[in-house]
Structure formats: structure tokens, C-alpha cells
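Got a structure for you, questions after.
Missing here: one protein chain of the complex. Every other protein chain is in place.
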Amino acid sequence: MADLKTPAQATAPAQATTTYRESVAEGIAREMRRDSTVVCLGEDIGAAEGVFKTTVGLFKEFGPERIWDTPISEQAIIGAAMGAAMTGLRPVAEIMFSDFLACCWDYLANEIPKVRYMTGGQVTVPLVIRTANGGGLGFGAQHSQAVENWALTIPGLKVVAPSTPSDVVGLMASAIRSDDPVVFFEHKGLFASKGPAAPPDHVIPLGQAAVIRPGTDVTLVALASTVPVALSAAQALAGEGISVEVVDLRCLVPLDMATVLASVARTSKLAIVEENPYQGGWGGTVASIVADEGFETLDAPVRRLAAACVPLPFADRLEDEVIPSVRTVTDAVRKLSAY
Amino acid sequence: MADLKTPAQATAPAQATTTYRESVAEGIAREMRRDSTVVCLGEDIGAAEGVFKTTVGLFKEFGPERIWDTPISEQAIIGAAMGAAMTGLRPVAEIMFSDFLACCWDYLANEIPKVRYMTGGQVTVPLVIRTANGGGLGFGAQHSQAVENWALTIPGLKVVAPSTPSDVVGLMASAIRSDDPVVFFEHKGLFASKGPAAPPDHVIPLGQAAVIRPGTDVTLVALASTVPVALSAAQALAGEGISVEVVDLRCLVPLDMATVLASVARTSKLAIVEENPYQGGWGGTVASIVADEGFETLDAPVRRLAAACVPLPFADRLEDEVIPSVRTVTDAVRKLSAY
Amino acid sequence: MATTTEVDLLDLYEQMSVIRGTEKAAQDLFLAGLVKGTTHLAAGHEAVAVGASAALRPDDYVFATYRGHHHAMARGAAPAACLAELMSRATGLCKAKGGSMHLTSAEHNMLGSYAIVGSHLPMAAGAAWSAKLRGSSQIAVAFFGDGATNIGAFHEALNLAAVWRLPVVFICENNLYMEYTPIGSVTAVEHPAADRAPAYQLPAEVIDGNDVLVVRDAVVRAAQRARDGEGPTIIEAMTYRHFGHSRTDPAKYRPADEVEQWLARDPLLVAKQRLAADGIAADRIAEVDARAAKTVADAVAAAKAAPEADPAEAFTDVWADGGAQWRT
Partner (left out) sequence: MATTTEVDLLDLYEQMSVIRGTEKAAQDLFLAGLVKGTTHLAAGHEAVAVGASAALRPDDYVFATYRGHHHAMARGAAPAACLAELMSRATGLCKAKGGSMHLTSAEHNMLGSYAIVGSHLPMAAGAAWSAKLRGSSQIAVAFFGDGATNIGAFHEALNLAAVWRLPVVFICENNLYMEYTPIGSVTAVEHPAADRAPAYQLPAEVIDGNDVLVVRDAVVRAAQRARDGEGPTIIEAMTYRHFGHSRTDPAKYRPADEVEQWLARDPLLVAKQRLAADGIAADRIAEVDARAAKTVADAVAAAKAAPEADPAEAFTDVWADGGAQWRT
């Protein structure tokens, strides 16, 4: 991955392997150690160590003064985090499933992202809202949505969605250190995935996409869960002689269009892989910028591989139909390459 | 307007003029007269006749059994409307400002649009959520947003945003008669605008865009408040010899891409005028479909004229900078035409 | 309706026994990999569902939570259709599109199981409003957990229902825990539902939720109030879940003696004791147990034999026309 290709790391000994899930807790713990104003709150995050085990070890290490179990009160969780962020703390608030952001959407849409602006810069809101996002696990319509596109509709929120364990740590560092509010989407389908552990002091700036596989024929833009899908498709297509460049956006805001536009300038063809439904999906924003600013570099239609415009069904056979798969992406890119 | 160009109406006597505001109450009243299961609920909609005077006359005509004042409880309003819709009523619920949809977003995002699907079609939710949408009135960051793009992110909601008095009536009829949930965006900036009154029994099917001004050089797609902006720009450009076709989408779901694609096939150039911020705006979805399915018909970059990615500022001079204006649209279309 | 008869209780016992057996079967099927996603089993809560249903009319409305298998079955959904839903079969109660958390049986006016905590309380108020406006004398019931009492929708629903005097009964299944956290540690009052009733000038009762007749009688009273136009009632039924919160949660956060005490008050045992006290012979109870076991075994067999859900179903039922088309 681009961010790991620094000389220091290239010569480092083989890195330990870890999970995406463990990296969440690791990323938070690193920041809690360096900054005593970082505190966590959420449902079942303390002694229970998180419903997804993404806060394992935190309660033990930092105790009840810094890790707070809350009632089932999403508005109070996020509203309190906001008030605390305005008054000297750096809260990291967990919303258990990203679908539940809808229960406190006022804070994400109307309060947190606007208060700095509407006070003429008088206050800052340095907080992180972490949440388990996405489908593929058979949790049904109300526990499976990929909703980073909801956050994209709101100016004033930074939006992060890592795809690998070390990106989780590196982006968590930037998110917690950011003086701006960040919504941090942890993908449920990636929790068990493994990868190199983050090196010490690993920090990835917000808003830097990674070209994780170079290629010449088609640019494939992906995010979070669709990154491994895109990589598998690229791998499969390589066998057919089609060279696919895969860009992991990592963040929706700041949105690294420079990297995307540069890639499309090289490949002249673009496909975007999104987990959210096509209607209102984040790929629309990316596609429209390329169809405008990159128009002259395009040699083929811009393709969006997004979820079908239906709620997520429970049965896994049905869910598989709805969410873009390696097969649908491979087919679409193959056609695009032949265009 | 396309929907008014039926022979019967063409020969009708000159229509009375009315306001967009009055048309809201008129549209609701017509449906309440024909169907006794239509009931209204919301804050200050009864004796007070609505904060925007969009329910004038309803309480007097239909009484407290059908027009219900509620506490300031957006979740209860929309949740109760949902329960009532599932059990034999056709509720029309008002959320005073569309920004407050964030306070009951769970119902719009997770409950109402999904319950039919996740019960395998066992229940229907025939309700309308009406709300005053949009900016330009100096109401500041929390009372000015155009949030139809929020609704667009949710499969299972129909999304309506009329631009003229008679469209308000015709689309309200379809919305209330629809067995699907409809979010009906009434634009605050249009309330005082005038136009021909709707003829009796006026019904406009959901999902039919209107080509409200034919043209040959550039297609301009607009919605609600941006329709008059687009028309003014088209008018101005006509003086410069540039022929602009203006499409009023009227609905985001169902989205009438057939009309848009057919128009772009004729003009080969597309600009989209949105009031919502560029990031995550509905124009991204429209643009991406055209950049895909209409790619071969395009002779120029697709341009989106959307609001700046900032919260809405209070001062009108500042607000004017943020929201697309006739000037910015005219400039962009002029350049596009010269491309 | 409220008088206890031998037949009544045996029948209620059998219903509870079928639910218990189905929940155990669901757990086994989950562990065997035949149920995907997650389940929230209601074993231990049977008396609440069965007791309440016994007090309702068939046309009354019920809204439940993700822990709602017992409510679906108590209202009349077939165990086979419930298990088929969990197992992603075409014959599932919701065509395998809902899953364990969303069991719904509209034909029994069981209008859904909702997985966003508290979201269905306003819906129940709305159904009650609809009944009131239509003059149908139906009532609506919302079942919810102790944890749901701290979410905003609870407050909004109760106030609206109180102000509009709606025919609705709010039944809290207080099983002492949310997921893994005791409700007492995050709630300002001892009885999270009942102690909030005065904030809406509503009557409330805290009852033994493991005694099916106690539940039935409380709901009979509340339903009568509702039908008489006297508005909502809050019932807080104390109960306990026998399994963990969901999936394979071993529920280690619960003290052993607490678990033991509550298992000794298993609603099936409580009912059996009542039956024995009423002089019902052990072999008649055994007969019922056997019949319940057979019902469950048949349901498991039927669900296993049912075809997988058809992938094409992913693209139906978004809209009332049956389809999923969002654009032209």
C-alpha cells in the first residue's frame, strides 16, 4: 500500500499480522496513551469490550474515567460528545451499527458540522464518531447498511472508511488528532480480515487516496469493503491480460480527486465500486467530477457498480444479489476494457 | 408545462392565478374531500393553519378529527403516521422545516422505506411526509437546507419536489393516493410564487419529468427552486442565441432518466442545477447515469451547478454566494455551449 | 375473559412450551450453521407474549422487537414459518427477507418486529390512533425491552399517546439487561418503564412477567381501559432471558446466583406449578409436552425441507406494485 512504501518501512523486518478488528482498539489505545483528553463513550464498550470486540483492552487499560458505558440513547451519546468536544476533550463516540446514526442524525447533519461555521469560527468540535458499517453478514435491512454516503451529503464532516488493519490505525490517529469532526466507518465485513500490523507512530493524513495496485487499462475506485472486491477483480482480470489500477479512496471527505483524476488520465476508463445503493451513492459525486473535469481524458462511459436500490435482504443468497460482487465487478470492467 | 398541454386544458378559459403556498392546502383539501382516510398531523397545523400558512382552511373544513396538532416530537409524528398508514389511514404528516427530518431520520431511513420489503410485502405504508425545504430566506444553517438528496439515498422512499402551484396540486394528489411512502418537499422560496391554478382533478403521475422549455444547444436539468433559476438563465441565453432545453425533474424517485437522456441525446450537452451542496448532491446520480448510459451522446463535460460545500450562512449576501444563481448558471451554460 | 379456567391455562402452557421448543431449535440450528446472521431468543420471556396475547382480540395490533419470535408465535404465526424465515427458506414468514429480527405476521395483526431500539413505540401509538379514528375499538400493543426506556422515541410516544388518549398498551419486558450491560447502571430510576409513567400521567403496573396468568390479567385490565377510552397503560413485566443476548453470547456478565434464581422461576415451571395446584394430573401435562415437542419437531422438519429463498426475491416488494423500479 502506498502509505507503507516509505524507505524506512521497506527495510523494516517482516511486520506482524493482525486483524482489522484488533486494529480499531489498537488505534484508539495509541491515541489515548498520548493524549489524556481522549475519552470514549458508547453502548457496551466498557467491561463488555464492545459488541464487535473493537474496544478490547481499553476498559482494562484506561478505566471507567475514560471509557464510559452509556444508556441506549444515541442522541445523548453524540450530543454529549459534541458538548465535551467543545470544552476541552477529544471524545471518541461509538454508534454500534451505522444504521443507528439515523437515530442521532440531527447531531451529524445539523449540529456538529455547522456549529463552527455558524459561530463564525468561535468553537471547534474535535470528535470522532466510530461506527460498524456495511453488510454481507445477514443482519437484515436495519443492521447492514453502508451509509458513508449519508455523511457525504453534509458539509462539515470528515468521512473516513479504511480497508486494511494498518489503515485503521493510521487513519484513526489522524481522526482523533483532527480538530474537525470525523465520522469513522469500520466495516463489519472486514473485522476478521488480516493484514500487516501498523508500525509505531503510524499516521495517515486524511484525504490521501492510495493507488494500491497500479494498472494501465481501467481505473477502479473503491472504498472499505469494496477494496478487496476490486483487488480480486483486478487480479482475475490480470489473468485475462487486462491491467486494472485500483484506487482505495480511504476518505470521502476530504475527497482525493487529484489521485482519481490522475489515474483516469492514465487509463482513460473509470469504474467505481460502491457498497451503498446506486441512488444517492458516493460514486455519483466521484463520477460527476470525472465526467466534468476529466471529461477529455475519458474514452468510455463511467461505470458505477453499486448496490441495487432495495433495502438489504436477510437471506445471504439474496444479499449477495444486491451488493456488488467480484463477479459483477469483473464482468463490468471486462466490458469497459473492451469498449 | 407539459402536463397542462392536454387538449381539454388548452381550450379551457384562462386559468385563475394562485400561489404555491395556497396550492399546498388546496392539494391536501382536494384529497381529504375524496378520501375520508386522509388525515393530517404536525406542529401548529390546526387552528394556527401552519407556520408557513400551507394548511390554511383545513382545520376549519375538516375539524380536529382529521387535522391534529402535535407536540414537538418529530419521531412521534412520523412514527405515528407510519403506524396509522399500516392500519388503514393515509396520513399526511408535516415536518415544519426539512432540516428537522434529521430529528426523525430513523423513520425515513430505517423504518418506513424498509418495512414493506423486510416483511416480504405483508404491509404497505401509504403516507406523505410534507416539509418546507430549501434556502434563500436568511434563516441560517439549521433552517435552510435543501435535503431532497438525503431522501434520495434511501431506497423505498418516493421523493417529490414541485416547482409550480399546479404541480403542487397535481403531485400532491399522486403522493396522497400512492400506496408507497412519499416525501414531499415544498420549497420555502417558492411559497409566494404565482402561477396558473390547477384545474379540477389535476393529477400528475410520480416520476414524469417535464420539458418546460424546449431547446437545442444545452440541456438544463432542474428541480423545485432551481427551475425558475434555470428558466431565467435559459431566457437570458436565448438573447445570446443559445437555445437551452429546461427539464423540471419534479421527482427524484421515481427518477425520469428517460426524459433526461432523450434531451441530452438531442442537445449533447448537460448541466444540472441543484440547490443542495455539490458533495453528495442528487445531481451526482443524474450526472453519473448520463456519463454512463448517455456517454456517446455527450459532446462536452457534464456540469453540476450546486451549492458550495458549506453550511448555509445567515447573511443574504453570503447565502447568495453559496446557492447557485441565475448568473452562475448563465455563465456556466454559456461556456458549455461554447465548448 | 379474565377468569382462569383449567383449559385456558393448559392451552397457554402448551403455547409457551411450543415457543420454548422452537427457540431451542433455533439455537441448535444456529449452532449447526443453518441459521445465519443473528438471533435474539426469547426463551424465558414466553409468559409475557402468551399472557398478553390471551388478553387481546385477534384484530388488535402488536408491535415487537428484534427479540420477537415469541410474539409472532403467540399471535398465531406457525413455528415452521418462523424457523423457515431464520433458515432463509422461501416459505419463511417474510420470504427470508426479514430474518429473525423482523418476524411479522400481518394476517395476525402482528405488524412487525423492529430492530432499532424503541422505534416501534410511536408506530403502536399511530396504530392506536388509527383505530380510534376509525372507531374500531381495536387496541395496539408495543412490547419493548428495559433498554428501550432511555431512548427518545419512548418519551415522544408516551407523551403523544397520553395526550391523545390513545388505546395503546406499552409492555416492557424488563429482563434486567440490555445487551451485556445491566439496565440499572444506566438508568436513573429502578423501574425504567413504570417509574416514568407519572411523567405522562399514565397508570403503570410492575408485574411478575414469568406468570402467564398475572400477565394475562394485567393486560386484560389495560386493554379494557384502552377500549373504554381511558388511554394508555404501562406494564412492566419482570422477566429473564435464558440464553445470552444474541447469537452465541454466553452471558457471563450475569451472576450465577441471579441466573439460578430466575431459572427456578421459569415461566413453564410457574405454569406447571399452577396446573398442579389446580389438580391437573401430571400425565395430562406430559401429554401436552409431548404434543408441543412434536409440533416443534414437525416445524423443524418442514423448515429444513423447504426450498432456499429464490434470489429473484431480492428485487420484489420494495414498492406496493411489488417491484423495485426507482427510475426509468
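We call the chains A, B and C, going by the order they appear; numbering starts again at 1 in every chain.
The working rule: a contact is a pair of C-beta atoms (placed from the backbone, for glycine too) under 8 Å apart; a residue touches a chain by one contact, two chains touch by 3 or more.
Everything numeric here is computed off the predicted structure, so don't read it as measured data.
Considering the whole complex, the hidden chain is in touch with A, B, C.
Across A:Leu255, A:Ile272, A:Ala287 or A:Leu312, the residue that sits in touch with the chain not pictured is A:Leu255. When the full complex is taken into account, the listed residue touching the unshown chain is A:Asn110, out of A:Thr54, A:Asn110 or A:Thr267. In the full complex, chain B touches the hidden chain at residues 43-44, 46-48, 51, 69-75, 99-100, 102-103, 137-143, 279, 308-311, 313-322.
If you put the missing chain back, the residues of chain C touching it would be 150-156, 158-159, 162-163, 185-189, 195-196, 198-202. Taking the whole complex into account, chain A touches the unshown chain at residues 39, 65, 68, 70-71, 73-76, 78-89, 91, 106-107, 110-111, 115-124, 126, 155-156, 178-180, 207, 253-259, 289.
Just so we're on the same page, only the chains that are shown with their structure count from here on.
Of the two chain pairs shown, A-C and B-C, the one joined by more C-beta contacts is B-C.
Look at where the CA atoms of chain A average out and do the same for chain B: the two points lie 31 Å apart. Chain A and chain C have Cα centroids lying 36 Å from one another. Note: centroid distance chain B to chain C, computed from Cα atoms, is 40 Å.
In chain C, the residues touching two or more other chains are 92, 94, 96-99, 102, 114, 116, 152, 313, 318, 324, 326-327.
Among the residues of chain A, those in touch with two or more other chains are 99-100, 102-103, 140-142, 279, 308-311, 313-314.
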